[in-house]
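Read the structure below first, then the notes.
Here the complex is missing one protein chain, while the rest keep their positions.
What follows is subunit A.
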Amino acid sequence: MPNVRVLRDIKARDIVRANEIARRAYLYVARNQTLPPQVRHQAQLQLNTFDRYSRPTTVKNRCYETGRGRGIMSEFGLCRFQFRLKALHGELNGVKKASW
């Protein structure tokens, strides 16, 4: 069972996907300098009404094993300690402990 931070992150990911196209459309209008300022302002106000989790920057890649938010090896989606444990158990393909 994932911990609460992971659950919140999953929720954020779902909301981002659901609102992405609408957000992009409003962004296009708001940032388009060829459109009248009133229209652009209205679009910006609409952008502000979106859910706080609908921004793609609220999504954070967390360790899928422990839910830790820092020290994530992005190639494996694991935090550094879980990466070490799994690598030493030989559960990660092509990963070998260095020794020279």
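Annotations for the structure displayed:
As a convention for this text, a contact is a pair of C-beta atoms (placed from the backbone, for glycine too) under 8 Å apart; a residue touches a chain by one contact, two chains touch by 3 or more; residues count from 1.
The rule we apply is simple: contacts and distances are computed from a predicted model.
Comparing "Trafficking protein particle complex subunit 2-like protein", "NADH-ubiquinone oxidoreductase chain 5", "Small ribosomal subunit protein mS33" or "Translocon Sec61/SecY plug domain-containing protein" against the UniProt entry of the hidden chain yields the protein name "Small ribosomal subunit protein mS33". One chain of the complex is left out; on subunit A, the residues touching it are 1-2, 6, 9-10, 13-14, 16-18, 20-21, 24, 27-34, 56, 59, 61, 64, 77.
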